[in-house]
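All protein chains of the complex are present and in place, except for one that has been dropped.
What follows is chain A.
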Amino acid sequence: GRTIVPAAPSVRRLAREMQVDIHAVHGTGIAGRISEEDVRRTAGTPSVA
């Protein structure tokens, strides 16, 4: 299946710092791109570890 996660390297690192699985983040940008804000929002959601 599709493999590319459209998130900048710095955003992917932020996700690791916040212990967020980047694959579980819903990207709200163009072409589903994941922003820093998307990661922070996901980190604040209790259902996503």
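Simple rule for what comes next: a contact is a pair of C-beta atoms (placed from the backbone, for glycine too) under 8 Å apart; a residue touches a chain by one contact, two chains touch by 3 or more; residues count from 1.
As a convention for this text, contacts and distances are computed from a predicted model.
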| item | value |
| --- | --- |
| Protein name, per the UniProt record, of whichever chain is missing from view ("Dihydrolipoyl dehydrogenase", "Cytochrome d ubiquinol oxidase subunit II", "Tyrosinase cofactor" or "Light-independent protochlorophyllide reductase subunit N") | "Dihydrolipoyl dehydrogenase" |
| Residues of chain A (touch criterion as defined above) contacting the omitted chain | 1-9, 12-13, 16-17, 30-34 |
